[in-house]
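First the structure, in the form of structure tokens, and then the observations on it.
Left out: one protein chain. Kept in place: all the others.
In order of appearance the chains are A, B and C, and numbering begins at 1 in each one.
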Amino acid sequence: MTVREMLNRSYKQVIYLGLFLSLAIPLISPIGLPVPLQPTTLGVYNKIESLKSGDVAVIGSNIGAAIYAEVYPQYIAVLEHLFRKPGVKILLVGHGTEAPIWAERALKEINAYNRKTYGTDFVHLGYIAGEEAAIAGLCRDVHALLKVDYGGKPLGDLPMMKDIRNAKDFTIVVDFTASADSQYWLNQAYASYGTAIGFGLTAIKVPDAYAYYMAGQIFGIIESLSGAAQYENLIRRPGMAVTGMDAQSLAHLLYIALMVLCNLIFLAQGRAKK
Amino acid sequence: MLMAGKLSWAVITLVFSVLMLVALYLASKKIYVPQIREHAGIHAISEAIGRAAEMGRPVSFSPGTSSIYDAKYAGDTAAALRILDHVAREAIKSGSKLIVGIAPPTVLPVAQAIVKTAYTAEGKAEEYVEGDTVRFYSPDQWGFASSYMGMMHRERVAANFLFGGHAAEALILAETGATVGAMQVSGSTNVYQLPMFIVSCDYTLIGEDQLAAAAYLSPDPAQKGVVFGQDLTKLISVALIVIGALLATVGSKILSAFLRS
Amino acid sequence: MAGIWRSIASFILLVVSLVILFDFALKDATLQSLATDLNNWAVVVGAFALGIGAYSLILRHGRMITKKGRMWPYSAMLIVTMIVFVVTGLVTGSITSPQYNWIYSTFVMPVSSTLYGMNAFFIASASYRAFKARSWEAVVLLVAAVFIMLKNAPVGGVISPVLPQIGGVIWDFAGATGMRALLIGIGIGTLALGLRVIIGQEKTPLGGAE
Partner (left out) sequence: MIDPATSSILISTTLILAIYTILYRENPAFRIGEHLMVGATVGNAIVLAIFQIRDLAWRKLQSGFATGNISGMAYILPMILGVFLYFQFSSKLRYLARVSIALMLAVGLSLSIRGLIFVNVIGQIQGALAPLTNIQSIAYVIGVVCALLYFVYERRASNMAGPLPKIGRYVLMLTMGAYFANTIMGRLSIVIGTLTSLFVAPAWYLIPVAFLIIIADALIRRKGSTPS
């Protein structure tokens, strides 16, 4: 059996192996293929970079298993960036029961509890039930809506929360989500209190948000895995997004190559028949 | 009282329904029986079944993973069941073994009844095997997909039909069919899965094609009338788009205001 | 007897459909609660349908086990797994119990995500087989796919920033034309088929013509 016969008979298996390799190699040893920087990602980076000591960053933590692959790497990268900024206070709050579990996982992953003091520099509020009304309540009066944090500690006992009462005290909000709550933040915090808003979104959600970006209503968008990879490059901490993008790039190249190759063979066969 | 923002819905649903029912009536009274062009995919169904019979290999059918009370794909499922009736009769006539794989439990009793009736009508009631001709795999999308894949490989199906509301398993089923060398005809109204069917099946009934095929395949020729009704409503839609865009160009928002009301 | 029940079925089909359709446009509390109840009813009846599925499945695999067919050990595995899930679920009384969570995340979740991800492999083989420029239609399909990939993957922008822009133009065009027509057609087609079923012209989805 010649190589050609084997390829003819089991070309699919060869393609599958090729795809496996183009995904596995970058995961094992990242190549660092270039990812062009988008202005939307830079918008988020610059805004966070400009935060001064005492500023408050609210992080909308709405990660779930469904959007994990696209949004979680963005979330990690932004948290890491915030934790590098001395004196910046971080407030985490989410929707849905699953959200706080992912938030805690992310905090552990960046070693948050050993880098900043819980209660003084950052607070995890857990999740608030209720759609837009919940965000409206949070913007109006945090202490009226919530009495305790995710761990059950009274908010009054947390030094940081003494200075944070309503959306006027939020310097920025970065919401990580794939659902309508990005809109809620825009309606409640931006429209009513003028708080600066940025998003970390799945690819599907980006077109809607892009209109707000063009209108100057939000300072930036981190777009899916590629946005996360750009952010990891900006903060010089290549992580799961950069390796993921390597794999994405290689796989896309493979698909395009396969489409070209099949057409070349098709044309060659057509000519041979003539 | 009419709810705010639903006036246009009420008007359009009513006008479209009346047009369709009138067209259906005209056809049933033989006043106007429209000539409907046949989709290449419908002819391909018979071709695929004939080929399977020649090869002595089975025919498989999936009516999708959406239940009959699905709020979006119920019509898709209903159309798939109409096509199942056609495929079952053709397959039984040709003498091929028929395997129907089912995911949603609500579709199961309907599919069983359709296939059983088809076998009885062709005088081959003894060939229908309870639990085996119409197979319930799993209500779970991936449980179903793994079984259907395994079935296509093991039975070496020669004709595979994928209709109705398929979700992300669409490409998996269709590519497996291509791998085992089956001729495949598919259809769906799930716009995200149609591209998958188009690239890996021989013929695909795109969106409305499948819904119109449900009327076209009906043994009662009067049902073709409704397809003409569909055409009329589409021409109205075309007119609305063209007139509305022209009105918008000259600065009038009257039509889009109506649609929003 | 049969005739009466057949009329009842037609009656239910028509009345339930009208209630739910009118509920969409009319502001009426009674209608709304009736529509909600009918919707829940369908879900309850649907839950009963699973019993038919389970019966059908057990019948088929039970037959294979008793006949000791080629596949009987797999059939036995299937039945045992099914029983383990049902017993664990019912004994712990909740699908969120740690035990149930363990079997679910060990058996169901990895296989689901594997099959879902397997699409990537099938996209590769489909790319090689289906995108041959046999006809102008296939050429259009191919060109659109390649430019959208170059828009989505960072490689496109690295080769030339124009490529993602072309991809963007194609994407916007596709969404505003083909997708729009497809969606309108599906709406119209569903109305037509739905009407025929509701007024009793199409009986197949009820279980075949009698």
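In this section, contacts are C-beta pairs under 8 Å (C-beta built on N, C-alpha and C of every residue); 3 or more make two chains touch, one makes a residue touch a chain.
Predicted model, so just to flag it, every value in this text is computed and none were measured.
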{"item": "Shown chains that the omitted chain touches within the full complex", "value": "A, B, C"}
{"item": "Sole contact to the chain not displayed, among A:Tyr16, A:Tyr118 or A:Phe266", "value": "A:Tyr16"}
{"item": "Residue of B:Ser60, B:Ser96 or B:Ser147 in touch with the missing chain, whole complex considered", "value": "B:Ser147"}
{"item": "Residue numbers in chain C that touch the chain omitted from display", "value": "2, 5-6, 8-10, 12-21, 24, 33, 37-54, 57, 71, 74-75, 77-86, 89-90, 95, 100, 102-111, 113-121, 123, 136-138, 140-149, 152-153, 170-188, 190-191, 193-194, 197-198, 205-207, 210"}
{"item": "Touching residues on chain A - with respect to the absent chain", "value": "1, 12-13, 16, 23-24, 27-28, 68-70, 203, 224-225, 240, 244, 247-248, 251-252, 255"}
{"item": "Chain B, residues in touch with the chain not shown (by the definition above)", "value": "8-9, 12-13, 16, 34-37, 67-75, 77-78, 105-106, 109-110, 112-113, 130, 137-140, 142-143, 146-147, 149-150, 153-154, 176, 191-192, 194-196, 198-199, 206-209, 212, 216, 227-228, 230-231, 234-235, 237-238, 240-242, 244-249, 251, 255-256, 259-260"}
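Here is the rule we use: only the chains that are shown with their structure count from here on.
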{"item": "Farthest-lying chain, centroid of Cα atoms versus that of chain C", "value": "A"}
{"item": "Approximate Å spacing (C-alpha centroids) for the pair chain B, chain C", "value": "13"}
{"item": "Rounded Å distance, chain A centre to chain C centre (Cα mean)", "value": "29"}
{"item": "Distance between chain centroids, defined by C-alpha means - chain A, chain B (Å)", "value": "39"}
{"item": "Residue numbers of chain C (touch at least two other chains)", "value": "123, 125, 127, 129, 131"}
{"item": "In chain B, residues with contacts to at least two other chains", "value": "179"}
{"item": "Contact footprint of chain C on chain A as seen in their complex", "value": "11-12, 15-16, 18-20, 23, 33-36, 203, 226, 229, 245, 248-249, 251-256, 258-259, 261-263, 266"}
{"item": "Chain B-touching residues of chain C, taken from the complex the two chains share", "value": "21, 24-28, 42-43, 45-46, 49-50, 52-57, 59-60, 63, 108, 111-112, 115-116, 118-119, 122-123, 125-127, 129-131, 141, 179, 182-186, 188-197, 199, 201-202, 204-210"}
{"item": "Chain C-facing residues of chain B, complex", "value": "1-3, 6, 9-10, 13, 16-17, 20-21, 24, 67-69, 74-79, 81-82, 84-85, 102, 105-106, 108-110, 112-114, 116-118, 130-132, 134-137, 139-142, 145-146, 168-169, 171-172, 175, 178-179, 189, 191, 194, 196, 198-200, 206-208, 210-212, 214-215, 218-220, 223, 226-227, 229-230, 233-234, 237"}
